[in-house]
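Omission of a single protein chain aside, the complex is shown with its protein chains in their original locations.
All chains are identified by letter, namely A, B, C and D, in their written order; residue positions are counted from 1 within each chain.
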Amino acid sequence: MEYIYAIAILMALYVILATSFNFIIGYGGLISIAHPVFYALGAYSSALLARDMGVPVFLAIPAGGLIALIASVAVALPSLRISGDYLLIASIGFQLGILELIKNLPWTGGSGGLTNIPSFLTQTAGREAYVAFAVAAAIGSVLLLRWIAQGPYGRAMSAMRDDELAFAALGRNAMTMKIAIFALGSSLAGLAGGIYVHYFRFIAPGQFDILQSSALLTMVVVGGLRSTWGPIVGAIALEALPQAITFVNLPPSVLGPLQGILFTSLVLIFMFVRPQGLIAASERWHGRNEEVRDARRA
Amino acid sequence: MFSLPILAQIMWTSLATSTCSVLFALAFALVLKVNRVFNFAQAAMMTVGFYAAFTVVGLANGPAWLGFAAAIVASVAMAILLEIFGFRVLRRRRASSMFVFIFALVVSELVAYLVMLVFGTWPATIFPSLFWPVTLVGPVAVSQWDVPALAATIVAVAAVFGFLRYSRAGQFMIAVADNPDLAEFYGIAKDRIHLITMIVAGLLTGLAMFLYGSRAQVQPMASIELLLFAIAATIIGGIGNLGGTVLTAVVLGIVQNASVLFIPSEWQGFLLYIFLFLAIVFFPKGIRLPERRLTRTAPAPSLIADEPEGA
Amino acid sequence: MLAGLEVTNLSKRFGGIVVADAIDLTVPSGRIVGLIGPNGAGKTSFFNLVSGVVPPDAGRIVLDGKNMTDLKMPQRARLGLARTWQNLRLFPSLSVLDNLLIGARDYPGERLATLVFQPGRIRRTGKAERLKALEVLERTGLAGIADTEIANVPFGQQKLIGVARALMNDPRCLLLDEPMAGVEGHAYRAIQKVVRGLAESGVAVCVVEHNVAFIRDLCDEGVFMFAGKVLARGDVESLVADPRLTELYFGT
Amino acid sequence: MTLHRRTLLGGIGISALAVPVARAQSAAFRFGLAMPLTGGQATYGQDQVKAAQWAIEDINNAGGINGKPLAAIVLDTQADAQTGIQAATRLASVEKVPAFVTAWSEVVKAVAPIANDSKVVELSVGANSADIAKLGDYVYTTFPLAAVDITAVARYAATTMDKQRAAVLYINNETGTVAAQIYRDVFTKAGGKVVAYEAYDPKATDWTGTLLKVRMALPDIIHIQGLVADTPQVIAQMRQLGISQPISSYSAIYNPKLIQQLGPAANNVIATSLAPGVDNSPAVKAYVERWTKEVGREPNGLPYTQYLYDAPYLVAAVFKSLDDKKIPITGENFRKEMLAIRTFDLPLTGKLTFADDHTVSKRVYLMRVTDGAWTQLAVVD
Partner (left out) sequence: MLEIDNLTARHGSLTALSNVSFALEPGKRLGVFGHNGAGKTTLLRCIVGAHVPDQGVVRFQNKPVAAGHVAENVRRGIAFVAQGHNVFPTLSVEQNLRVAGLLFDQTFAKEVLRIFPVLNERRHQRAGSMSGGEQQMLALGMALMTQPKWLLLDEPSTGLAPVIVRNVMRQLFAINQTIGTGLIIVEQNVPATLKIVEHAVILKSAGVVFDGSAETLASKSDLWEWF
């Protein structure tokens, strides 16, 4: 059962990560790759708070999210001031810099990773409770972001992506909005990190490097940018597919690279044949239209 | 403590080893300047370049010159493939820069996995031996790798700048970099120029990877990390400023190496990202000397949005 | 204090090119002022300076007595300054109605904090703004296409949507950048009617337009600009009749 | 985070790569074997698994455990924490083995909570992180931790070689930092002085600054704690910079490739080996001959594979004891019985005794390159 639980939790966490990453790069149109590092920040903060400062885990997890949020604002504020592409480079610098920092600081466990992290729920209420907690967090994140994207905020995000200048001339501050999007998405990643770390109880900086970013990007792009189901399908499919592959009886030396080849080719094929992803989002923004109808009736 | 011979040695060896980074950075910066693409797929060009040379020299015991030729041919071929089947298509589709970025990164990974499949993950070098005999020049140890590498790099950099300045294609490249839409009105076919730029980048990458691989061990995923340094040098040197990029690559190499005399060496890697981050925040257009009259400077290309309507 | 837009000594240069040369210009509330001048005279630049797209080198911009020289574009908009664009700049991924809703000045639903903490307020204002947008669409004769995608709307009506979107701001001053270029028929008359109605309700309107007939029909007075300077101000007829200005406009 | 650099898109599922050996015999004694079969470390992992499987064959050919066969459930870890967690979880909860064998520090640490939670014995057979001793009740190592061989090499340098001034150069990762500290402590305690203590970045390709700092300190001996990928290059650069002092390192560089890569510069490089070599034990000699005969080469990381060959013998001994006493096979009982036996006599690596701190102590073989070949320098107990 534990095996299924672990898979369920990971899938739930990946749904949170892909969905919140989609919020940033899809809805916000912000080119960042640093999502895994906010995941890492959440995980490390929560782990250290709980382990070394005695903060109860149920408080440490949201605190991890909060720290990821603060860090994301700290990156976005200076780099968004310039131009979108700089955020990409700044995010690379930020991601690698933070990982380098984690490796070198004396109290993070260094590159060997952090051990002896307190667990949560698993002893008292059983693992089922934790699985339920992770899945609930995933569903909650998806619903929250979907609710935001389909409401007035989503409308404004669409407008901002369409034409920032016209958006500003209508009294909207695109900069504030971008930072808010970045912060919200990153804090959800931080939250996911907290959930991860108190179940698996080990983290190391190597788990969060640039190729992780690429894997997350893959989930979002193959799933379908700017759709609710796209990143969910992308996350679950890319988590489940490798299992299917292992049923094919191949020697291990071939299997390892073959998976990489399979996935990267899949992304490339998608980029050229189906750039909109598995679940294509409409170019047009769709709000909760019943409200529009209500208004007309009123 | 930091005596002159020590400093001289650091300067010399850092200078010699910065040659590879200079070439990587120049290739990256050139493609960014002319084609306006953050070519993360350069890592793929680097990987195939190295493994081509490795196959010829390391595995088949072929002569060094043949390995060199193989590196060049493989890198250039990869560059051509990338341009024609990748960037050109995406450009026609007006793909967003994020899309282009993902494409380039994923291609790099795909190539790394293919290489893994064929060559395995064991670190490899082009020549069986890593050791280069040294000669002492005064107090400074000069290895037999240093001088040819420096010479080759200087020749290559000079050739690129000469090519840009004096050849027809090079001037077209400058023109396309300066104002791509205008360039067309003088009969310049942009597609061709973009292709030539990638070929030049391929040549530089092939050479650099041959130099690098004859001195250090390479693993299939190593190129992606190597490229990060090139990106940092390009950004800090000022986007569009090739001279600045070359200079920054050299200075960064030396500073990083010399930094261990002043800071604990485990922070060496961190230093690069600090530089990169600070450069983006405070000097988005690159750190450069006060502009001389008549010097060439190009504004940082905006790769996403249109410029706001000016006057 | 003058109600309306008051610009004094507004100056801006880009490198060697002077786009605004100590412009003094007032647009009182309830008046429609047309800017006439050849290409490159600095008309659109004037709009960009007033709306905050580019910061001026010198000068002062005051709306209804409030100095907004140092304010950023969104803040100016929130003080009641609205504009349209030569190239429309509508939001293609939004429907006509949603385009208008982005124009609304009160938008608590676009703040994450409000979204979480005051959902009731969002519902209330959301409803009110929707009603208002539908009313504006009704007024401009666009009600029938409220749910249509922008790309499927004819060009003339797109211009009209641009104006309607600006109206959602309840502007105190409206800058119209070539509202009539490429517009004919119903949309033409609708824009005319809407702008007149606005002026009557006390909005200061400034129009850049090359279609002289339109300027003549619509504007209370004209301002002739040339090389970043205001050269003459008066009723449109007399400006057009002035051979000196004609010469500047068409050249010699 | 599921994905590791080498795994990338692989995710959790790799662990589903189960290779049940001898599943047909339902009554088999089963244990887990979680090793990297894919990814960057697979070159080692695959050879190690092969060694373990040979041992299982040999045990079964010799009659098995009281007539019943021994079987291993082999799962891939990619040497990656997350994939390792998947493998260990599956071994503990799906395959329900009482014990599993694994390696690589990151994996050993990452799966420790699973072992402790599900009361399944985790045997580390190839990881030297000092943390391993403190991972919990169910985590034991058959492989000596860094302290053992680093202590040996440091003490040998200070006492037998009579070196006064040592420079320590270590890669800035976990293996490097922990081992470097041990070296420094031991060397200092033995009366020497550590005159330079420098980390280096694995991603760098030029270490001139660091090496010159080492050279300036005028050491008598230099200890390098690096990885296979960078250590040869660091040594090459050191020699190129005229640093000709003896160099010591640990088991990672004990391979023939080093000599090929460095040529004469490899002379006077000292490495450790934690398992007896062909000259020390006829069993090892036969084992290496078997490799050359069946695979056509020596295994990658010979000493490590020796530990893997021995692991099934240890497990089999515990199973046999349990079976003899008719104690039900559970993780808890496995642990109790293993500690009750405590000392095992293993075919390739010799005698093993679990200490109270969950570690083992082993004989260390110091190897040195002389005239282009590895020769045994000393054996330290």
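Just so it is clear, a contact is a pair of C-beta atoms (placed from the backbone, for glycine too) under 8 Å apart; a residue touches a chain by one contact, two chains touch by 3 or more.
Every value quoted in this text rests on a predicted model; they were computed, and no experiment measured them.
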item: Displayed partners of the chain not shown (whole complex); value: B, C
item: Chain not shown: contacting residue from C:R139, C:R196 or C:H210; value: C:H210
item: Option from B:C20, B:I188, B:V260 or B:I280 whose C-beta touches the chain left out; value: B:I188
item: Which of B:F119, B:F172, B:Y212 or B:F229 contacts the chain that the document leaves out; value: B:F172
item: Chain C residues that touch the omitted chain in the full complex; value: 15-17, 38-40, 151, 153-155, 158, 178, 181-182, 184, 210-212, 240, 246-247, 249-252
item: Interface with the undisplayed chain - residues on chain B; value: 168, 171-172, 174-175, 178-179, 182-190, 294, 296-298
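Note that in this section only the chains that are shown with their structure count from here on.
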item: Most centrally placed chain, judged by C-alpha centres; value: A
item: Label of the chain whose CA centroid is most distant from the centroid of chain D; value: C
item: Euclidean distance of C-alpha centroids - chain A vs chain B, Å; value: 31
item: Centroid distance [mean C-alpha coordinates] between chain D and chain C, Å; value: 74
item: Rounded Å distance, chain A centre to chain C centre (Cα mean); value: 41
item: Sites on chain B at which at least two other chains make contact; value: 109, 120, 221, 266, 269, 308-309
item: Per-residue overlap in chain D, given as positions that touch at least 2 other chains; value: 5-6, 8, 39, 42, 172
item: List of chain A residues in touch with chain B within their complex; value: 25, 31, 78-79, 82-86, 88-90, 92-94, 96-97, 100-101, 103-104, 164-165, 210-211, 214, 217-218, 221, 253-254, 256-258, 260-261, 264-265, 267-268, 271-272, 275
item: Touch list for chain B against partner chain D, complex; value: 1, 6, 9-10, 13-14, 17, 20, 109, 120-123, 125, 128-132, 134, 136, 141, 143, 212, 215-217, 219, 221, 225, 253, 256-261, 264-266, 268-269
item: Residues of chain B defined as touching chain A within the complex; value: 38, 89, 93, 95, 97-99, 101-103, 105-107, 109-110, 112-114, 116-117, 120, 221, 224, 228, 231-232, 235, 266-267, 269-270, 273-274, 276-277, 280-281, 284, 300, 302-305, 308-309
